[in-house]
Every structure is written in structure tokens, then in C-alpha cells.
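Quick one: the structure is below, questions incoming.
Missing here: one protein chain of the complex. Every other protein chain is in place.
For reference, chains read A and B in written order, and residue numbers begin at 1 within each chain.
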Amino acid sequence: MTKTFIRCALVLAAFALPGTGLAQSVKIGFVTTLTTGAAVIGNDMRDAVNLAVEDLNGKMGDLDIDVIFADDGFKPETGKQVTDKLVKSDDVDFVAGYIWSHVLLASQKSVLSAEKFLISANAGPSQLAGKLCHRDFFSTSWQNDQTPMAMGAVLSQKGIGKLYVMAPNYAAGKNMIAGVERTFKGEIVGKDLTKWGKDAQLDFSAELAKAKASGAEAIFVFYPGKAGGAFMKQYEQAGLANKLPLYTVFTVDAISLPKLQQANMKAVLGSLTTGFWGPGLKTPQNQQFVSGFREKYGRYPSFYAAQSYDSIFLINSAVEAVGGNLRDRDGMRAAMEKAAFPSVRGSFSYGANHFPIQNFYLLEVVADGDGNWTTEIRSTVLENHQDTYVADCQL
Amino acid sequence: MTLRSGGWFAGAVLLGAFLLPAWVVYAREPFVLDVVTRLMILAIAASSLNLILGYSGMVSLGHAVFLGIGAYAAGIPAYYELNNGWLQLAVALGASGIFALLTGLVCLRTRGAYFIMITLAFAQMMYFIFVSIEEYGGDDGLVIYSRSEMGFGVDLNDNVQLYFLVLFCLAAVLGFMRRLTQSDFGQVIRSIKINEPRMQALGFATFQYRLVCYVISGMVCGLAGWLLGNFTGFISPEMMDWTRSGELIAMVLLGGAATVAGPLVGAAIFIGVETLLPDFTVYWHLYLGILLIIVAKFGRGGLLGWWTQWRKDPR
Partner (left out) sequence: MDGALILIQILNGLQLGVLLFLLAAGLTLVFGIMDFINLAHGAFYMLGAFICATLAIWFDSFLIAVLLAVPITFVIGVVVELGVARQLYQADHLEQILATFGLILIADTLVQMIWGPQGMTFALPEVLNGQVQLLYGVEFPVYRVLIISVGLLVALALYLVVSHTRTGMLIRAGASNRRMVEALGVDIRMLFTLVFAAGAAMAGLAGLMIAPITEASIGMGNEILIVAFVVIVIGGIGSVQGAFFGAMLVGLIDTLGRAFLDDLLGLVLSHQAAETSAPAISAMLIYILMVVILYFRPQGLFGVRAS
């Protein structure tokens, strides 16, 4: 029955094929969070993408750039649905974006099995770096473990013996803790994984009391988005600022700092974080990006924005390399593997699993010349660092 | 709605559903097939809720738990590469039936608002159980890499074949609901909704009747969950969230409670809104909310109720 229908349909379709000339535009689906409190991250990424399109004058080679933004609602299932829609209904050439590891994991199959390129502009779950790695998947960010590995190295250098760690209970949170554990040489005296998702736990009173009583010399946390701000305030209110120095990854950023400054949470000044990028990084592309972003939107870009900006330039390098022939997927893949685009982080290379091999820096929270709170690079912690999961990748 | 017009309606819908895949291939709109498959699966779930909510007057705010149980019944065996669909289906029906039986024994002791809250409590418990089982992904959910294998030359990895399986299940469930609610059993259930003490006085074991009803409802929703797990290829505890149960209630009431076709119509409206509105505005929840309030306030009987009203007294 089914086959008959399909055959009839194919015959009909042969008579009335929609136009199939050469593509006039390159279609990019960009999945991020545009509703719920996490929309603040999504908006930053969207702003960066729009800036990148402007900086490319709306063109990749001879093709127009057509970006379609889609909202994952901070839910894996919704993320997968909108991804399906981008792939099947809008027929995009590239799907990019993804803040959240679990959303990316739920969505990746839809993109990759449809033979489209998938570019993560943030999430870097261990699975996609290892067992699930794919020739059509690229990252313009990092593998989740790398940034906390840099932090673990910093903590060891500082001679810290006892550490307390806290993170949300989801894929990235577990990766972050695994990363610190990999390079930190001291003892982890306590660990808390807190409820995450749309009803994430935001009151950390019980956990902070435990941390205080644990005898730790420092505390390491990973709380992206609004949870970061909530954590900082309670950290200060609990009187830990002088007793339990704070080390974070992806928590103190251009998104949380203006709010913390507004609330005058001075405890955060001087706290340390690690990352592959800082707004002050002196590469030509970064200076253009940061000044352009500040001029257009009146605020510092976050690392989410930097990665999103890079994702558009990565796609541009692929489209230009094949002269706009979007059917030449091998050519586009080869171009992207070279990482020959101007990245905000400077030059880097791709590992076999298409995650960047790049430097990681130690950043300190400071007030800039105008009094705005931002992060400044202090030193290089890891040079040309590659994630560890690449060994599991069969590419 | 009279029987004859109901028959016409059902026939037309069925024919349309049958022809849809051909159109989808022709018009190159594979996403439409996805939307309709999803719609039909949720219609099965809403239909199962309708049995207890519409016909028997038991308002459950935890019905989505059966969707989750059914979906994990597909996902957990698939995780161990046990892809036999019949096995998974048996697990889905068995697990949701047993869960309904055990929780029903407790829930059905309560009435009204307490029933609402206790069904919610059981759903939340299952939600947190699956959140805590890290082996199956916990909060992050579980990706199903291969859909169920049914044998007989059926390949569910083909979206069109999955579509027809779902269509078949939906038709079977609606037919079953129609027969069930018109049977003696259905009459007893409706009478219990109206006046339970009277039915008890007449010698009916009302608790048992309601329990059977609850178990059937749970198992049918488990079937929907198994289909949903296969369809989305991704399962997470989020599927059992209370907001999902609220959405199922909304579907039943939008279409018209205590009618066979109501849940299908309601699911169609809900999915239509959810699919089309976000293209126009990120604030689409506002309009959905207004729609729900209007239906609650004026819409006794949902869309089907309006339709019958209009046919009786067209103005």
C-alpha cells in the first residue's frame, strides 16, 4: 500500500518538480534559547550572528546569507523538534548554535543523518568528541572538559590541597567536574550536583553551608546563565568571600557581570576563571569583533557571542572554498577542517574529532578604564591543548 | 453530532490521513509528516486521558507519566540493543498497566482535588526516579539510535511506515474507545460519574469499575508513549512533567471531553497552534493562554460541542 502511494507520488512529482536551479543563498539554521531566563544567552548569540552577517556584508562568496533562528526553549525535546523543522522544512545547508549539551545530544542525529553540517557554537559534550564524533560535526568552542582542566592546573599551581566542587546535574556539569578532577592534584573534599533544567535549583544555602564546614581551601563552580548570578550573591551573603576563594568556569562572564555590578557584588572582583578567549585578546579579528559588538549593542560580548561569531566565519570559509557550490560537501568539509578562517581566538587547528586544539588562558575579573566589570587575560595555562576524548573517535 | 455525520467526518479524516504521505512526497514537505505523526500520537494519549477524565470524571494531573513509561519501555531495551518491537510493546503495556494498577489502588481512594494532587505526586515521583538514573541519561535523556524492529518486512526507520503504524494505532484506539464507551461497561462508568452512591446502592462495585477504567487508560497512554519514543528518538524525564499532563488536559477540553473524536480534534488544534504560532511571534504563549481561558470559560464541550450546537441552531 505504502509503496504504491509513494510510486504514484513520485510520478506526480516528476511532472511538477519545484524549481531546482543553483542555490541563490546559503541557509543557516541557528538553534539557541530565545525564551525562558536563558534567553539572555541566546540573545547574545543572536546579536553576534547578526553582527557577523553584517561584517560579511550579507554575502558568502556570491550567495546571500539567510539565517533562520530557532528557539529550543531550554528543552532537549523542543530543540530536537525545531532542528527537525530546520532540516526538513526549511532545508537549511548548515545547522549551528546549541548552548546546551543535552539539547545538542538530542538534536545531533536529526542533522547528521540528513547529511547537513552541524556546527556547535557552544556545547561540547564528551560523547560528540569521542564515540559519537562525526565527519560533518564541527565545534567553534571547546570540549566541555578542557576549560575546567585548565582550571584544575591553575588550582594545582596555586598549591591548593583541598577543594569543594559544585555544578548542575546535567551532561556539561558532569563534564566540568570530570575536567577539574583530571588535572587537579589535591583532594576533592566535597561535591554537589544540583537540579538543573527549567526548574533549576537556585537557592544554594544547604550546599554552601556544607562547603563552609568541609574544610576546603577553595571552591570551584560551574553555573552558566542566571544560576551564576544567584550563586555569586549567596556566596557573598554566606560570608565566604574571604574564607573560601572562588574559582569558576563559564559562570562569570559578560552576561552575569553587568548584573553583578548593578547589584554591587564586589566579591567577584579579582576572582579567577579560565577560558579560550577574553574580550581583550589581541587578534585583529577579535579587536574588530569586540569593538563592533560594543559599538552596536553597547555592552561587552560574552564568550557565547565570540563562538557564534566564529561559527559564521567558519561557514563562510567553507562556502568560499567551493565557490558557492553547496553540493560540494567534501570540498566544504575539507575547507573547514583546515580552520583557515580568521578566528577571534587567533589561529588554531582542528583535531580528528573536529574540536579545536587551542590555548586556554587564566582570566581575572577586573573593572576596565570606564569602570565596567569585565575579564582580563593574565597568563596562558595550556598551550595548543587537545581534549582527551579524541582517542575514542573513529574518524 | 449524529452518527451519520460522525461517520462522514471520520471517513473524510481517515482518507485524508491515508493520502497525506503521497502529498508530502509530492510537495517535498517531510516536516508535515512529522507534525501529523506527532499529532496522532498525542491524540492517542489525549484519548486515553479522555476515558478517565471525560467519561469517568477523574481529573488526573499526572497522566503524562504513562507517556514517559511507554517511551522508556522503548528506550531502555534499545539501550541494550534489544530492538524487538513486540517485546518493547509488551513491556510498555505491561509496565504502564502495572503502574496504573498500583497507583490506582491508592489514588482512587481519594476524590476531587485530592485525586488531582495524588496523581500529580505519583507522576513527579517517576519523574525524579528517571532523573536520578544516570545509566539512562538522567536529566539529559536518552537517545534511541534504532527504532523498534517489528518483523513482517516493516521498517519503522522509514518515516512513512511509522506514520502508517501510528495511523493504524490511532484508528484502533478510537474504535476501541467508541465500543467501550457504548458498552454496558461504558454505561456504568458514566453513571458512576454522575452519581456514585446510587450505583453503589444498585450493587455495582464502583471502585473496581473505576480501577479497570484507570488501568485501561494508563495502558493506552503507554502505547502512545512507546510510539512517541520511537518517533522522536529521544526520551527524557521532561516527558512526564506536569506541564505535559496539563497540555493533555487542554487537548481533551479543546476538542470536547467525553466524545470519541474530541481528543483528536483537540490535539490537532494544540499542535497547530504550537507549530504555526512561533513563526509569527516569540510571544505565542500569550495567545495560547488566551485560547485556553476562552475555552474554559465559554467552551463547554470544546470545539465539537460548538459544532453540535451550531448544527442544531445555526445563526
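Before moving on, here are some points about what is shown:
Everything below uses one rule, namely that a residue touches a chain if its C-beta (ideal position, glycine included) is under 8 Å from a C-beta of that chain, and two chains touch if they have at least 3 such contacts.
Computed from a prediction, not measured in an experiment: that's the story for all the values here.
In terms of the touch definition stated at the top, the absent chain reaches A, B within the entire complex. Note on the undisplayed chain: of the listed residues A:K59, A:K259, A:R329 or A:R378, the one touching it is A:K259. If you put the hidden chain back, the residue from A:T194, A:N286, A:S343 or A:Q358 that touches it is A:T194. Note that of A:K75, A:K226 or A:H385, the residue touching the chain absent from this view is A:K226.
Touching the chain that is not shown, out of A:V26, A:A39, A:A106 or A:V365: A:A39 (per the contact rule at the top). In the full complex, subunit B touches the hidden chain at residues 53, 59, 61, 106, 109-114, 116-118, 120-122, 124-125, 128-129, 131-134, 138, 242-243, 246, 249-250, 253, 257, 283, 285-286, 288-293, 295-297. Listed by residue number, the positions of subunit A touching the unshown chain are 34-40, 43, 169, 191-195, 198-199, 201-203, 205-207, 209-210, 213, 226, 229-230, 233-234, 236-239, 259-260, 262-265.
The working rule: only the chains that are shown with their structure count from here on.
Distance between chain centres (mean CA atoms), subunit A to subunit B: 36 Å.
Those residues of subunit B that touch subunit A in the complex are listed here as 19, 21-23, 25-26, 28-32, 34, 131, 138-141, 143, 145, 160-161, 164, 232-234, 236, 238-239, 278, 282, 285.
Those residues of subunit A that touch subunit B in the shared complex are 1-2, 5-6, 8-10, 12-13, 16, 18, 34-35, 71, 75-77, 80-81, 84-85, 88-89, 101-102, 105-106, 109, 169-171, 195-197.
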